[in-house]
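Take a look at the structure below.
Every protein chain but one is kept in place in this view of the complex.
Coming up: subunit A.
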Amino acid sequence: MFDRRLLQCFDWGLLTLTLAIGGIGLVVLYSAVSAGAAPPDIVLFKKQLIWYGGGMVIMVLSFLFDYKQFERFANAIYLASVASLVAVLFFGKYVGGSRRWLSLGPFSLQPSEMAKVAVIIVLARYYAKMISTGGMSFRDLMMPVFLTAIPFALIVRQPDLGTAMVIALIAGVMTLFAKIERRTFSWLVATFTMLVPLVWFFLRGYQKQRILTFLNPDRDPLGAGYHIIQSKIAIGSGMLTGKGFLKGTQNTLSFLPEQHTDFIFSVLSEEWGMAGSLTLIVLFMIMIAWGLNIAGRCRDPFGIILSVGVTAMIAWQVLINIGMVMGLMPVVGVTLPFVSYGGSSIITMLMGIGLLMNVSMRRFKFE
């Protein structure tokens, strides 16, 4: 029953890339959680190791079945994900003013992370069915907009604007891949351009603050602007070769906010310099290109769009997170894949890699 060709076609390259990035992530995380604290707070590091272990198991599970199974169960997966988002609104625990986590014994899960994968699968299924040479019309796009809007709205409500935004961006990329009528496309671009200023009125006070602060960090030198200034100092002061493992002063003296989650790239840049941060950026770039390559070699529309979706998820998070800590973008809570601390993020990303491997190793079926 188990096809020998599956093993022959196993994507060792993608596994190597993942392990390399994950390895760098663990080293940096160790630094981020141990520096400055007396005694070093290793608990977070140990927890992350456990998450990695669990994530690997989920990754393996994600490529053992034929990905076609995901197409079959797409709706069920989607509904379960929406249900868990609703549950968060009612039973979630508050951390720092937002309700994002569901408690599972000693661990807590962030359903908004898992929702990314659910949206990718359900949209891939829809677009794979709808695919035609002519392209989709407005009517065809109603369903995917609806499917994206529900988790989007639920996540904005938590509030977690960063994650909601990533989901919208992933959906956008997948839609562009599914081919839209030229006329519809022009309309969409026009409407979108008009909507952007409108969004401003729906932002919460602190979210507006962040954008204004991004445009002019001196506006708020004690708040968000302070964090960006400190993050830039951390990255820049790493120079070519960095200050050395566990030697980052910005990190140890706690000038960095959230240094183990959203701002972990700054810790890497400070301690390993350009050598370290460039290595990580290049590895991410190869990983994304690899993902697009898997899509390009796949011969099944569901597989193609699925791979594009997963790749878009990784790409957007890398670009937004690194852009943010380098002061190229406003501060939004988006994790750096495989590197930031956080179980839900790690599991989601490894699940995504599992899906990519799945598509990659089954391409022969069509050859």
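Rule of thumb we're sticking to: a residue touches a chain if its C-beta (ideal position, glycine included) is under 8 Å from a C-beta of that chain, and two chains touch if they have at least 3 such contacts; residues count from 1.
Note that in this section contacts and distances are computed from a predicted model.
The complex appears with one chain absent; UniProt names that chain "Penicillin-binding protein 2" among the candidates "Molybdopterin oxidoreductase chain A-like protein", "Sugar ABC transporter permease", "Nickel-dependent hydrogenase large subunit" or "Penicillin-binding protein 2". Shown as candidates are A:A234, A:I264, A:V310 or A:I347; the residue that touches the absent chain is A:A234.
When the full complex is taken into account, the listed residue touching the unshown chain is A:S269, out of A:S269, A:Q317, A:T335 or A:S360. The set of subunit A residues touching the chain not shown comprises 36-38, 41, 94, 97, 131-133, 173, 176-177, 179, 221-222, 226, 230, 232-240, 249-250, 253-255, 269-270, 273-274, 277-278, 281, 284-285, 288-289, 292, 295-296, 299-301, 304, 308, 315, 319, 322-323, 326, 328, 366.
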